[in-house]
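For reference, the structure I am asking about is given below.
Omission of a single protein chain aside, the complex is shown with its protein chains in their original locations.
Our next item is subunit A:
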């Protein structure tokens, strides 16, 4: 599994970093990016984060 954030859609809600703090980090303005190569250690948390994003900015490639 690999996770991507569409930076054009991210509006800085920050839900992803709350739900999967090992996979997403926020910059100082609150915009999200994946940590490292985007391969999650906790796939369930990655799915929860993708589902919680109000902008549907998170893509999961199985």
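The criterion applied here is as follows: contacts are C-beta pairs under 8 Å (C-beta built on N, C-alpha and C of every residue); 3 or more make two chains touch, one makes a residue touch a chain; residues count from 1.
The rule is short, and it goes like this: contacts and distances are computed from a predicted model.
Participant: Considering only the chain that is not displayed, what protein name does its UniProt record carry among "Phenol hydroxylase, P2 regulatory component DmpM", "NADH:ubiquinone oxidoreductase, NADH-binding subunit (Chain F)", "Heterotetrameric sarcosine oxidase alpha subunit" or "Sulfurtransferase"?
Facilitator: Result for the unshown chain: "NADH:ubiquinone oxidoreductase, NADH-binding subunit (Chain F)".
Participant: For subunit A, which residues lie in contact with the unshown chain of the complex?
Facilitator: 4-12, 27, 29-31, 33, 59, 61
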